[in-house]
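Just one protein chain is left out here, and the rest sit where they should.
Entry: chain A
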Amino acid sequence: MSEVKSFRKPYNPPVKKMTWWLENSFYTKYMIREGTAVLALFAVLEIVFGIFMLALCDIGPIPTLSGIAPYAWYLQNFLGNPVIIALNVVVLVSQLYHAITWFALMPSAVRVFMNKNSTELLPRWIITAGLYAALAGATVVILGVAFLTV
């Protein structure tokens, strides 16, 4: 946090009800989108937990069953747990919802000009379509590498 002297005097309206965002579908959709960040954090913690369990393992020249026990536990009892699989499906759906809203807002956040000599902007659909193409490309690459090298 910077120590710049701020002359800002924000008005913070009192929040009377914690469920204010349920009263209007626009607010509900907004809060669901904010909530996707919590599930993204869950996915990150899953990855870091996997790295931790792998670091606990003991891989010699020939891995033994007892040496790789922590990682085997992570795969079978954590990732293989039906509750975690169901949670991961929820995470997947939430991230796709986040992706749709993120791609829809991106043309408003990033202004790309057609050329140097005009103020004409690149059509919105080109930026959105490019991002969907990036999502498709990244998905094909990651799933291809993951499933073809097992």
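The criterion applied here is as follows: a residue touches a chain if its C-beta (ideal position, glycine included) is under 8 Å from a C-beta of that chain, and two chains touch if they have at least 3 such contacts; residues count from 1.
FYI, contacts and distances are computed from a predicted model.
Among the names given as "Succinate dehydrogenase subunit D", "Thiolase domain-containing protein", "Phosphate transport system ATP-binding protein" or "Cell shape-determining protein MreC", UniProt records the absent chain under the name "Succinate dehydrogenase subunit D".
The residue from A:96, A:112 or A:126 that touches the chain not shown here is A:96. Seen across the whole complex, the unshown chain contacts chain A at 1-4, 12, 14-15, 18, 21, 31, 34, 36-38, 40-41, 43-48, 50-52, 54-55, 57, 59, 63, 68, 71-72, 75-76, 79-81, 84-85, 88-89, 91-92, 95-96, 98-99, 102-103, 131, 134-135, 138-139, 141-143, 146-147, 149-150.
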